[in-house]
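Provided herewith is a single structure, encoded as structure tokens, for subsequent inquiry.
For this view, one protein chain was removed and the others were kept in their places.
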Amino acid sequence: MSHRGAASGAPVREFHMEIFGVPSALLGSQLLVGLINGSFYAILSLGLAIIFGLLNIINFAHGAQYMMGAFVAWIALTKFGINYWVSLLLAPIVVGALGVVIERTMLRRLYKLDHLYGLLLTFGLALIFEGIFRDQYGISGQSYEVPELLQGGVNLGFMFLPIYRAWIVVAALTVCFGTWFMIEKTKLGSYLRAGTENPQMVQALGINVPLLITFTYGYGVALAAFAGVLAAPVYQVNPLMGSNLIIVVFAVVVIGGMGSIMGSIVTGLGLGLIEGLTRVFYPEGSAVVVFIIMVIVLLVRPAGLFGKT
Amino acid sequence: MNNNSMFARATPYLFGALFVIGLIAPFAVYPTFLMKILCFGLFACAFNLLLGFAGLLSFGHAAFLGTAGYVCGMLVRDVGVTPEIGIIGGTVVAGLLGWVFGVLAIRRTGIYFAMITLALSQMVYFLVLQVKATGGEDGLQGVPRGNLFGIIDLSNNISMYYLVFAVFCIGFFIIYRTINSPFGEILKAIRENEPRAISLGYDVAKFKLLAFIISASLAGMAGATKTLVFQLASLTDVHWHMSGEVVLMTLLGGLGTVLGPLIGAATVVSLQTQLADSVGSWVTVIMGVIFVLCVLLFRRGIVGELQALIQRAGIR
Partner (left out) sequence: MQNKKLTTLACAAAFAALSGAANAQISGDTVKVGVLTDLSGTYSDLAGAGAVLATQMAIDDFMAEAKPAFKVEMVSADHQNKADIASNKAREWFEREGVDVATELVTTSTALAVMKIAKEMNRVALMSGPASTPITNEQCNDVTVHYTYDTYALANGTARAVTKQGGDTWYFLTADYAFGQALERDSSAVVTANGGKVLGSVRHPFPASDFSSFLLQAQASGAKIIGLANAGADTTNAIKQAAEFGITPKQALAGLLMFISDVHSLGLKNTQGMYLTTGFYWDLNDDTRAWSKRFFEKQNRMPTMVQAGQYSSVLHYLRAVQAIGSDDSAKVMTQMKKTPINDFFAKDGQIREDGRMVHDMYLVQVKKPEESKYPWDYYHVRQVIPAAEAFQPLSESRCPLIKN
């Protein structure tokens, strides 16, 4: 610990090494922050990829559903006193159930049409959800306290790591790899993969494909809501919190290629890290770096890093 | 076939009537409102050329509308050129940007195409936000309307209206000619069955790119004109919500119909104007509901449904 004391406001610094003129402490901590952002990208792009795999639509409402996850947690806490840990399960169920309703009543009618209609429908839904929450709760954002168990932080030497941020990474990665395991290694997953390849064949084998589709959409939406609950204590719970994030996630999806589950997870994390690096070397560029990478990937490998051509 | 030729025969009369209405409208209706409709109408028509006739859903058309608006504003305000040069300048830059977008986006189709255009336009948004010359969050303000050809004073709303009307007619004519040319036929063939068009020996990528550039240029023309009308260019014009709005206008009016986008633009603009005061933030919700209803129930849009209605009546 440095002993310059609090009065001088000296930051926590152990290492004084520099890499390319940047203190290694700053580099390390920014990469860690990048990893945290990457966790959100990963879990959201994973949800998009799962939905896309079976339904062949891009769920434009994904950002709104992420926002709704955060709001469900917030409403549960302030109105009913339901704590964070319950919300972590409750919000995905509630929002996922809404997703099931949407799939049953609306998306289902569009499967025979051009897939673009799915995109347009979910765009409309996103507008509706955002508008309703905006009207009800205003836009300046609601606070959600970090749960007691995860308050405070640890001094890693090169940075002060809030325990809650570490929890985000752990929780997001657990869910991501759990999902990957379920799809790649279980029987349900094998139906799902088969349904992606050849729905008629799977149906002929006596598996209820429409139910499988409904379940998949609900699960993808639930993932978004789960991410929303994770995000609630870090960012203000805000009706527009999803709409800015979702465009970046779209770019992540284009870069990754949506071909593989693992691909979307890895791409999400990787881009988070790259964004973190950009923030060290050229902060103004951090908003566009993902898009620039997307352009490069498109030029070199149009199908995306993990895409099947 | 029969009905199509019926439409073909009626078309010149319809256009003539609309033209006359367009000429006298500013004396009956608030001109600024009309100019807004015409600008968005042209924007939607340009967008429709791509989606309705080439089957390409661009979710980034705001980039062209907005960039051209900024270019035109800077030319007129900071360089001091006359308004018509400003509009041409904006249109050309939008076309060039369209070329860049097009080259990147047509590498993929369908949903990927939509997402790529969306991401690219978001990048343009951030650039506009950060470049000093655009005024960032404040927008490019205080753009003078100037004198057309150095002679006609455009600060008068009526003269400004006729310029906008003329721009709209030019743009509309270009789109109409494009659709009804051999080039337009090839676009439709690509939309219906791309592999077949390829096997027939067409360089599909080249046609798509050309369509994209034309559409981007005309969207830019609308944006440049809009900047002159409202005397400012702002981030709203480059934001992805604007890209969504033009999809809504086109979808509501009638995808792939000639007049649909104009009708759609007029409806959306009127709704927004009427609703803004009475329902406040519910405007977004209402737009969303219209979107959903269009996709689920009225995929042909207003004009498409009307045509179908007339067709059915004709058969009977």
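Chains: A and B, in written order; residue numbering restarts at 1 for each.
Note that contacts are C-beta pairs under 8 Å (C-beta built on N, C-alpha and C of every residue); 3 or more make two chains touch, one makes a residue touch a chain.
Predicted model only: the values in this text are computed from it and were never measured.
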{"item": "Candidate in contact with the missing chain, chosen from B:16, B:142 or B:314", "value": "B:142"}
{"item": "Touching residue (missing chain; options B:51, B:232 or B:302)", "value": "B:232"}
{"item": "Sites on chain B contacted by the missing partner chain, in the whole complex", "value": "28-30, 32-33, 36, 126, 129-130, 135-139, 141-142, 230-232, 234-237, 276-277, 280-281"}
{"item": "Missing-chain contacts mapped onto chain A", "value": "6, 8-12, 23, 25-26, 29-30, 33-34, 36-37, 134-135, 138-143, 146, 153, 155, 159-160, 162, 164-165, 234-236, 238, 241, 244-245, 276, 279-280, 283-284, 286-287"}
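In this text, only the chains that are shown with their structure count from here on.
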{"item": "Of all residues in chain A, those that touch chain B in their complex", "value": "52, 56-58, 106, 109-110, 113-117, 119-121, 123-132, 134-135, 247, 250-251, 253-254, 284, 287-288, 291-292, 294-295, 298-299, 302-303"}
{"item": "Parts of chain B lying in touch with chain A, wherever the complex brings them together", "value": "57, 59, 104, 107-108, 110-112, 114-116, 118-120, 122-123, 126-127, 130, 240, 244, 247, 251, 280-292, 294-296, 299"}
